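So the structure is just underneath, and the comments pick up after that.
Note that this complex is displayed minus one protein chain, with the remaining chains in position.
In this document, chain identifiers A, B and C correspond to the written order of the chains, with residue numbering beginning at 1 in each.
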Amino acid sequence: MDITLPILILAIPFAMFLILGIGGVKMPRKLAGSIGILANGALLACCYTVAFTYFFSGDPLFIIDGVRQQYQVFDVTWLAFTDRLVVNIGFLLDPICAMMLVVISTISFMVHLYSWGYMEHEPGFQRYYAFLALFTFSMLGLVVATNIFQMYIFWELVGVSSFLLIGFFYKLPSAVSASKKAFIVTRFADLFMLIGILVLSYYVAQTPADGPLGGASAFNFLMLNSHPTNVLASTLGATFMGGSVLTWAMILIFVGGMGKSAMLPLHIWLPDAMEGPTPVSALIHAATMVVAGVYLVARFFPMYCIVPDSLTFITVVGAITAFYAAVVACAQIDIKRVLAFSTISQIAFMMVSLGCAYDQPIEGVHYSGLGYMAGMFHLFTHAMFKALLFLGAGALIHAVHSNDYTKMGGLRKYMPITHWTFLIGCLAIAGIPPFSGFFSKDEMLTAMYNRDIIWGVWMTIVAGLTAFYMFRIYYLIFWWEENPEYKHDGHKPHDAPWQMSLPLIILAAVSCVAGFIPFGEFVTFNGEPYHIHLEGWVAGTSITVAVLAIALATVMYAKKNPLPSKMRQAMPGLWMAAHKRFYWDEIYMFVTHKIIFGGICRAIAWFDRHIIDGTMDALAAVTNFCSVKIKSFQSGNVQAYVAWYLLGALLLGAITWICLL
Amino acid sequence: MDLEMLWYLVPSVIMFCAGVFGFITRKNTIALLLSLELMLNAADLNFVVFNRYLFPGSMEGMVFTLFAIAIAAAETAIAIAIIINIYRAVGNSDITSAQKMKF
Amino acid sequence: MFSNILIWFVIVPVIMMAGLALCGNDNMKAIRGVMVTGSTALLAMAIYLVVAFLEMRSAGNTDEMLFTGSWIWYAPLNIHLAVGVDGISVLMLLLSAVIVFAGTFASWKISPLPKNFFLWFALLSTGVFGFFISIDMFTMFMFYEVALIPMYLLIGVWGTGRKEYSAMKLTLMLMGGSAFLMLGLLGIYWHSAPEGGTLTWNILEISHNAAVDPSWQRLLFCFTFVGFGVLGAMFPFHTWSPDGHACAPTAVSMLHAGVLMKLGGYGCFRIAIFLLPQAANELAWIFIILTGISVVYGAFSACVQTDLKYINAYSSVSHCGMVLFAILMLNTTAMTGAILQMLSHGLMTALFFALIGMIYGRTHTRDIRQMGGLMQIMPYLGVCYMIAGFASLGLPGLSGFVAEMTIFFGAFQDADLFHRIFVIAATTSIVITAVYILRVVGKLVLGPVVDEHHRQLTDASWWERFSTVTLIVCLAGIGFFPNWINETIQQSFEPIVNVLNQAI
Partner (left out) sequence: MDYSQFGAMLPELIILGLFVIVLCADVFTKDGSAKRFLTPMTTVLFLLATVAIWLIPSSGEEVFGGMYVDSQACKAMKAILNVGAFIVLLQAAEWVESDDMKFRRGEFYELLLATLFGMYLMISARHFLLFIIGLECASLPLAAMVAFNKKHYESHEAAIKYILTAVFSSAILLMGLSFVYAFSGGSLYFNDIAASIAGTEINGLLIAAVAFVIAGIGFKLSLVPFHLWTADVYQGAPTAITAYLSVISKGAAAFAFFVIFAQVFGSLYSEVWEWMMYAVIIATITVGNLFAMRQKNMKRFMAFSSVSQAGYIMLGVMTEQALGLGSMMFYIFVYIVSNLAAFAVISSIENKTGKVSMDDYDGLHKSNPRLSFVMTLAMFSLAGIPPFAGFFSKILIFTSVTASDSMALYMLVLVALINTIISLYYYLLVVKAIWINPGEAKVERFESNRCDRVALVLCTLGIVFFGLVPYIYEYCLDAARLLN
């Protein structure tokens, strides 16, 4: 395959970053914006071409006997630690990668377009586009990674672009602290990932170059994924705290994914990340970056399968997070926070789905790899409708100048486009057919039921909660009671300009039809196509649960009524706890500020200044003290001088004499 | 060691010690000079005695003593001159008055 | 003698000093002219040297040292002026040249006594360059000390704050280190050849002779490692660094943290480890513990400082600790990482100190509590500060990442569990680094303007931009294309690691 397009995919956004980042200050806004959007359009074209070539060209590089192949378009050495530890920068084309290329470029283009309208009056418009380009570059680099180390590199880069974009409104202290928090929490998670990579690569690099793993770089995905049993063999006998080292390594790597994908307990940064501009939230914190964890698990799927404990770990973490986030989402006031928790919950859904998948046939299960396909499918559909929801929220915020649903209400009359597109988004996430979310969620639930009924039931409940909280805010925004301020002329909300509405409409349309994509034809764990078919009873259950939840939300929130506040008063503790996100932030604050900062750092700083430095000063002080103490020897009295003189001579002799005896 | 030689050496040691004692305890610089002379003479005495008893064949010790005496005289002369200077400057010749510079 | 390019690295600064001596006391134009010409010449020479070196290597020249030359100096003691470079010293020379160049521009408006400042500055660079070109322990040590002493005056006269105390402390502690070092070198010299052989100061010859017997090696290793370790800010001998850096003028901080602290690390492997391999194998663990502590301890200390320079000084403790830590892992990859870290830290810290100097020059405070929102006032400096910060916390694309990763992956290859546990402990520093860097960036660069008077301040002037851009380009250059440097360094470590492996 021609490498021009793959290189362009990475080069265009990076060049945009440099051009806009360095020259942006001197550029007029219009110019910067148009360059950004045009470049992104070109990028979109490239990505689509590559993805379509991959899926449809039938080139034997990509598909052999109906089995989709993984293909390294290029893989060049970037840094060689040792013969076996070689970091390459490359481009790995495979189903999930192609799918991600589509998702990223689409959403990115939508967001670029949308931001033209949304950010029009913000200072630093050019900088904003530069950062978006940087993010797009990093995210694309992440998904095309040929090896775990390349992934780690871009993993860090998406972290920093996320930091920059969250803190875009850098004059606001809240934005600054949110961006810091996001960066540090994810960095903390990345530390574990790094350790995981260290451990994994250590054992792989120990294998002989002519062994079963071959002499390829120990980081390489293809090599690792195609010989997971040999990797396991290389760690044979090495255990740590009861688990095999490979299990630990894979779990540690997953912890990195937990950080990026905001899994409990590393989720705390994502809600705060909503301080960033809303389109950014749509791009990074809903559609692309936060699914990096899911992507990571999918990428390393054969490796995770070889150590089933790690899959169980993923499932458990995902399940707990999904439920937790759904509950918290029910008690948030800020619409972006609701969406943020919804994102956490949905990503956790995908995690559980992946955790429930398996690459070997399982007895009694029709298709053991369903969870993988379903998770990816949901990733795809979720990206579309969650971006839609965020962009819709952006339009609302743009109109109302507040994130708070209490400042909204009855907006359906004023903002019809926003209303309808938002509704489509809500229906999609709630899992109502024929919207896209239904299909992907149904497949996921089927996979979970297949794995264990507990997961199925548990996640069905979460799905119900999802429908409830989404329609809760839907009603609170668009129905409930009209905000009296809208009557005043200047405050009358209205739909957003076309640059903003267009992406909404496009994404809504995609959300309507995406469910009908035969996703299993394209993306499966082993490349063999799988024909999706609906499991009737699962679909029935989930639709029923969703409809019931929507009905409940309708009853509670469609018209202004005292029911919600009564319920709130009935369970004040629970509501408060959920509203405060079960006090995770407070716990973190306590640990970081009181213990680490106040306890460890201050103690060390004090120790350094007073003990270590004090010792050095004390050396000087002692010298000085001696100097002062012995000054009386120099008494000025010549008789004393000669006394010392003689004494010295005698002492010299006497001591030597005694020593010789 | 020759017992007879010891008879001569003991006074030498006593002289030396007396000189040191005098030097350390006396106040007047002239007295200090006298003490120093005692010490020097003790050393001279040693030379003579050793020469006489240990190496009766040669004269080195004796000659050395002669030179030492001459040097002692020169030292005393210079010392006296300086003491006179001090006396002119401070009005007495006590060693205690020459303790301005210290530490 | 003068046909050897390496010698000119020492001669040029000396000529610069002579030129400065001829300038009028306050003739800024002439002084700047001399400095800019000189530092540009040095930079050009360094670049030429790198290119020439790589060409020679690619032409298949596999000698340990290239461009060697040796001229007898003190014949009775077999002291030579012996020069030669391998890939590591070439890069260190380049680093020094870059920083001297940037430092010249960063101290464009130094006052008072500009002439004297640059005189000592040039002397300092003489020492630094001389150290890196030497392969004779005696000259190496001499240049080492030449580089140390101008610090006293540079900090004492042109510094700020408790400059007298700090300058004295710095000088005395470093001299304390070099006292141990000197003894170590003497010991090596007197055991440098087998019974009856010719004693030598030449590092390569000593290494080939391998005549230092193990019982002496242990003692001498401790002496030399501690000696160099003091300059490498090894815990617990690091306390000169925060005070010293805090009080030093900009260019001096740059040069000191950027280059001088590298002398420590460089000496550690070039002398302590290369010449005393058995002891290095045996005793490395002691220093791994100390440097491991340095890494984490420095990072934690930096978290609660409020003075910008203190933050960077502690951060240097952490980063330089990493250098020594990696060197002690005694394998090619980790040691390569150490050199990368030296380069990276050199450039990055120089950038940091340059920026701090520029900010301090405007706001007259370095307390982060009294500043804020500088991005709104001086966006250029703000952006640079963030870039420096990112380099420091190991952002891919900048040099810090490459260095840290090479260290971690190299160090983790050690079969010994003790080592690997310490590596994992050291990796935590990347999070702590992120914490303190972002803390500063958040308070200083971002956020609201704290002091309204700062709004009148101006952004960077052209020489300041020039100085910072030079450094940033280098940082990004290493970050993007690390492999050629990596290979150059790895090649150079092969002889050292071979010696180590033979000595086990």
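Side notes on the structure shown:
Simple rule for what comes next: contacts are C-beta pairs under 8 Å (C-beta built on N, C-alpha and C of every residue); 3 or more make two chains touch, one makes a residue touch a chain.
If you're wondering where the values come from, they're calculated on a predicted model, not measured in any experiment.
Although one chain is omitted from the display, it touches the following shown chains in the full assembly: A, B, C. Screening C:69, C:84, C:156 or C:277 against the full complex identifies C:156 as the residue touching the chain left out. The residue from C:47, C:175, C:210 or C:425 that touches the chain not shown here is C:175.
Looking at C:183, C:210 or C:449, the residue that reaches the missing chain in the full complex is C:183. Residue positions on chain B in contact with the hidden chain: 16, 19, 23, 29, 32-33, 36, 39-40, 42-44, 46-47, 50-51, 54-55, 57-58, 60-61, 63-64, 67-68, 71-72, 74-76, 78-79, 81-83, 85-86, 89-90, 95, 98-103, in rising order.
Where chain C meets the chain that is not shown, the touching residues are 73-77, 79, 113, 116, 138, 141-143, 145-146, 149, 152-153, 156-157, 163-164, 167-168, 171-172, 175-176, 179-180, 182-183, 186-187, 189-190.
The omitted chain makes contact with chain A at the following residues, 623-624, 626-628, 630-631, 633-634, 636, 638, 640-642, 644-650, 652-653, 655-657, 659-660.
Heads up, the rule we're going with is that only the chains that are shown with their structure count from here on.
With centres taken as mean Cα positions, chain C sits 37 Å from chain A. Between the Cα centres of chain B and chain C there is a gap of 64 Å. In this assembly, the C-alpha centroid of chain A lies 96 Å from the C-alpha centroid of chain B. Residue positions of chain A touching 2 or more other chains: none. Chain contacts: chain B has no residue touching two or more partner chains.
Within the complex formed with chain A, the residues of chain B that make contact are 20, 23-25, 32, 95-96, 98-103.
For chain A in complex with chain C, the residues that touch the partner chain are 25, 77-82, 85, 87, 149, 153-154, 156-157, 160, 163, 167, 170-173, 176-177, 179-180, 183-184, 187-188, 191, 194-195, 198-199, 201-202, 205, 597, 600-602, 604-605, 608, 612-613, 615-616, 620. Remark: chain A residues 631-632, 634-639, 642-643, 646 touch chain B in the complex.
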